[in-house]
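Shown here: the complex without one of its protein chains, the others still in place.
Moving on to chain A:
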Amino acid sequence: MAGPETATHGAEMGGAEILVQALIDLGVEVVFGYPGGAVLPIYDALFRHNAEAGEGAPRIRHILVRHEQAATHAAEGYARSTGRPGVVLVTSGPGATNAVTGITDALLDSIPMVVITGQVPTGLIGTDAFQEADTVGITRHCSKHNYLVKDPARLAEVVHEAFHIATSGRPGPVVIDVPKDVQVATARYALPGPISHPTYRPQIEPDPALIEQVVDMLAAAERPVFYTGGGIINAGPAASAALRELVALTGAPVTSTLMGLGALPASSPHWLGMLGMHGTYEANHAMNRADLVIAVGARFDDRVTGRLDAFSPHSRKVHVDIDRSSINKTVRIDLAVVADAGRALEAMVEIWNRRGHPRPDLSDWDAQIEGWRAKRCLDFPEDSETEIMPQRAIRALHAATRDRQPIITTEVGQHQMWAAQHIGFEEPNKWLTSGGLGTMGYGLPAAIGAQLGDPDALVIDVAGEASIQMNIQELATATQYRLPVKIFILNNEYMGMVRQWQELTYQSRYAESYSDSLPDFVALAEAYGWKGIRIETLGELDDGIRAMIDHPGPVMVDCRVSKLANCLPMIPSGAAHTDMILWANEVSGEMDDEARALV
C-alpha cells in the first residue's frame, strides 16, 4: 500500500471511504456501532480499510453493541474516562431513534460524542421510505449540533467540523446524518486545514480583569466555598490540578456536584463531600452560611440548589463557566467569568501567587464546618447481624478496590447516590454516571466503553437490580471483546428511589416500584459466559468482593441488601439546604401539591 498522503488525500473516493479516512485522520481508534441497511457502505469501507491497512498503520476498532442506545452510552463512558470523543455509528430509522436517549444524555452531561447515522438515499428522503426517520429533526434539540450531508464533497469538512464542535467549548454530542447515496457517490478528499468556524467560537481564555476581581473576593472572604462541577473534569486533568493548587493556597473548602466528583481528592481536608439533594450535611450547611461561593464548571441544577429562594442566601456568587447561557439561568450571579474552567483556575492561581497573598485565616469557618461534620451525616443504622445495608456494601467495595483507583460507573437510583456518597474519588475521570438525564441502563455500556479506553483498569458498574435490566443485553458485548468489567448489583428488589419517594410523598403506597419476576442473576451471568457471584449475608460480603476482583474475566455480583433502606441524607423537593432529612429523624408522610409537583 502506498503512503497515506498519496493514496488518500486529494484522491477521488466514495463517501464512505472519505468518512473512514476522516475518522482515521482525526485519530479515532474505537467506534461503537450496529450495522444496518443504510450504513452498509460505511461498514464495508471500514472492513476494507482495516483489512488493507499495512503493518502499524492506524485501524479503527469497531465494537458491536447489542442495542444502539448502548453504543451511545459506551461512547460516553469511553469519552468521560479518556477525555477523547466517543464515536458512534448506527443505521437509519430505528438505529438513529434508539441512539436518541444516549445523545440526550451526552448533551445534558456535556460529553464529547460524534454520532454518525445512516439515512435513506437523498431521493427517498421524505417519502416514508423503509427505515426512514427524520434524524436531524429528531436530534435537533438533543444534540449540540447536527448535519444532514447531501454532498459527498462536503463530508470530510463536516466530519472535521463535527469533531471540533463536539470537543471544544462546552462539549456535547454532534450528529452527522449521511444518506446512503452520499456514502456511495465519489468526491475528492482533502484534509481540511485548522477549523475556523464563522460563528462557533467558544470563549476559552478568561478576562484577566475579572480574574483579578475573583482573587480580590477570595482574599477578602471569611466563609468561602468552591462549588465545582463536571466542567472541571471536561477541562482535563490540568484543571483538577489547578483546583488543587488554588485550594492549597486559599484553604477554602470544596463541595462538588455529582458530575464533578474526583476533581479534588476525597481525602483532602478541604473536601466537604457532594452538595444538594443527597449531599452531605456539611456541604449544604457550608453553602447556606457561605459569604462567597465560587462556582466552577457547575450549573446550579435543581438537584443542587434545592429551594431557590433559600439557596446560599448570604453569599456573593462568582460563576466560572464556558457556556454563557449557564450564567444567571436559575441563580443570580454577582460576577460571571465566561471561560474554560481550567484556564480560569490557572489564572486565579497565577494572580494569587503574583500578588503574594498569604493563606487567609479561615479558622472560624473551619471550626464551624467541623461542627457540621460532627453530625456524621453519612452514618447509617445497622440493626441486623446478617443483613447487608447497601451503604455497607458500597463501603466494602470501596475499601477493597481503592488501591487500584477503579473506574466506577453507575446506573440511576439509590445505588448511584450511595456510590456518590460512600466512594471517595481521588482522581478525575474515574466516575462515570448519568447526572443530568438520569438514564437507567447507562452503567453497563459505559463500563464497556471505559474498559476499552483503558484495558488494564478495574472497571465496576455499581448497579441496581432494576436499572441493570435496561441494557442487560450488553453482557454479550463484554463477552465478545473479552472485557473484564464487573457489575456490582445492590439488589433490594425495589426501584428503590421510586419507592423512597413514594414513602416520603405518598404515604408508602408503592405503586409499581417492586421488582417482580427478577431473573437469577448468577445463572444469567453464566448464560452469557460471565462469572456470577451471589452475596446474601454480611459474612459473605468481603469474600464475594474479593472473588469478583480476583476473577480475570467479567463478573456480575448479585449482592442482596436491606430491602427498605433509604438514601439519606436528603433534601426533599422544594426544601432549603438547611432542611435535610438525616437518618435519625426520618419520617414517612404526605406532601402538599406544590412539593409533589416538583421533580
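Operating definition for what follows: contacts are C-beta pairs under 8 Å (C-beta built on N, C-alpha and C of every residue); 3 or more make two chains touch, one makes a residue touch a chain; residues count from 1.
To be clear about the criterion, contacts and distances are computed from a predicted model.
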| item | value |
| --- | --- |
| Undepicted complex member, UniProt protein name, chosen from "L-lactate dehydrogenase complex protein LldF", "acetolactate synthase", "Peptide ABC transporter permease" or "phosphoenolpyruvate--glycerone phosphotransferase" | "acetolactate synthase" |
| Hidden partner chain, touching residue among A:Thr82, A:Gln203, A:Ser268 or A:Ser515 | A:Gln203 |
| Contacting the left-out chain in the complete assembly, out of A:Pro194, A:Gly356 or A:Pro552 | A:Pro194 |
| Options A:Gly93, A:Gly169 or A:Gly441, residue touching the unrepresented chain | A:Gly169 |
| Touching residue (missing chain; options A:Asp309, A:Asp456 or A:Asp593) | A:Asp593 |
| Listed residues A:Glu157, A:Asp291, A:Asp323 or A:Glu350, member touching the removed chain | A:Asp323 |
| Missing-chain contacts mapped onto chain A | 136-137, 140-141, 144-145, 148, 165, 168-169, 194-205, 323-325, 327-329, 332, 592-594, 597 |
